[in-house]
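The structure under discussion appears below in the form of structure tokens.
Selected chains only, in their assembly positions.
Residue numbering begins at 1 within each chain, and the chains themselves are lettered A and B in the order written.
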Amino acid sequence: MNVAALASLALDEDWGHRDLTTEACIGAEVVGTGFIRARKDLVVSGHSFARAIFAEVGRRLGSEIAYTEIVPEGTSVAKGADVARIEGSARGILIGERPALNGLMKLSGIATHVGAYTRHLGDSKLRVVDTRKTTPLWRALEKAAVRHGGGHNHRFALYDGAMVKDNHIVAAGGIAEAVSAVKAGTHHLVKVEVEVDRVDQIPAAIAAGADVLLLDNMDDDTLEQAIAVARGIDPRVVLEASGNVTPERIAGIVARGLDLDVISSGGLIHQATWIDLGLDMVDA
Amino acid sequence: MNVAALASLALDEDWGHRDLTTEACIGAEVVGTGFIRARKDLVVSGHSFARAIFAEVGRRLGSEIAYTEIVPEGTSVAKGADVARIEGSARGILIGERPALNGLMKLSGIATHVGAYTRHLGDSKLRVVDTRKTTPLWRALEKAAVRHGGGHNHRFALYDGAMVKDNHIVAAGGIAEAVSAVKAGTHHLVKVEVEVDRVDQIPAAIAAGADVLLLDNMDDDTLEQAIAVARGIDPRVVLEASGNVTPERIAGIVARGLDLDVISSGGLIHQATWIDLGLDMVDA
């Protein structure tokens, strides 16, 4: 779903056939200016959604509303900072206010939250990445928010990366069979990742052709062994750890110097809460 | 957006044109059974979304998948409990797993979180309600999750309740003018709420015809005065407090016996994080 379509559906949901209050109190010809302001220290994300909201409100009212970014996405701002300016129909600004802020608060919440995970990375090559645990219909924006917050992404969906898990291996009749079946039908710009939860599974996974290993739910000592085994076989295989990832644990892994490429955690997105932004109208 | 349409878009997002892994490893004819299980103590919400996901996966595969609720929405279960059973195409169960769980984890997270606010109510008549701060396109399901968690809802959208705020009053030329303009065009099953942030605004708001007063950002002492003033003029006016609502504050308001009808907080929804559920396949 592209962001214009998402914004249009958001307005169907919140505006529907009529704003009982605003359409009664404010004339169609009144114009105004509003500022979106940070009510907390935060990292900005969500401009593309907010812009699409006001563009669609303007289109439906037949009266253009301008949305100007003051602070680009991915920027940290202090409480009180102006983040965007909105100019046009006063009626339209109030109608779009809530959906636009809902997107900005949600996405800036994620971008800000991600910093807790990435601040311990120092100059490590390690990437902290999200997962497919995202709010349905919001994945593209949530994953962009992760990038705005300094994180990286995992595959977007079932179609842009292959991930062989236990059920697949059982159904295919073995790890070699599974990886081979996947590679046969998959294009040459996509890698195949294999999930392992024991160190002794690693040689077979690499032999089967895994480009990436998901080291799942291993403690740090086990990770260390797993890394040693994998690097010993093929130093280029990409190593990803997941399970029980907290900011503290990331700090520990960095301190210990574990030679991982990627740590993944759904919590980057699903443990973030919204962060407060507001819209203030100013005199014309 | 009805839940079937939401589920269909969720599958477009996550499944798209192809599951590179599952469609390669698992034959179209293989059937299986899976159980959705709580991985934490939680209150269940999200069956309607999960059911719609598997119905749509089945429709696209041309092979029906049955989703059976084991625990109804609104029920508290302990970690480990089976929440739903899914039977049918193994391929389809794995394809629908992630979107279905994303919905269940998000919505059960809200239902469970709401309990923190409502557990202090005792037998008070007070309602704790949500706001319009909801994830765009997810409002109906998020507000249902609030009800599953023991909370109540505020108006759904701009069209099923009128809320007169400062900008409306200024534009209309006064509180009486604003309320009167709104009532003129609003049907007789919908009430008009007026936001006040000072006690001295209350008499004019009630005189203007407000059915409900939003007592915004008042501390408990001010609330007590506001309630006394309002009840003195019209004991039937509905009194709602909002701003800085925490579970602790609710406990205090109940303990103090403040004669409010409603406390509203966006945090019921936007400060909830996801709670863990998983899907386990069983042998056929």
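Everything that follows uses one rule, which is that contacts are C-beta pairs under 8 Å (C-beta built on N, C-alpha and C of every residue); 3 or more make two chains touch, one makes a residue touch a chain.
Keep in mind that this is a model prediction, so the values were computed, not measured.
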item	value
Full complex stoichiometry in copies [only 2 chains shown in place]	6
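Keep this in mind: only the chains that are shown with their structure count from here on.
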item	value
For subunit A paired with subunit B, centre-to-centre distance based on mean C-alpha positions, whole Å	23
Subunit A - residues contacting subunit B, complex	1, 6-7, 9-10, 12-27, 30, 90, 94-95, 98-99, 101-103, 105-106, 109, 132-139, 157-159, 161-165, 167-169, 171-172, 178, 181-182, 184-186, 190, 266, 270-274, 281
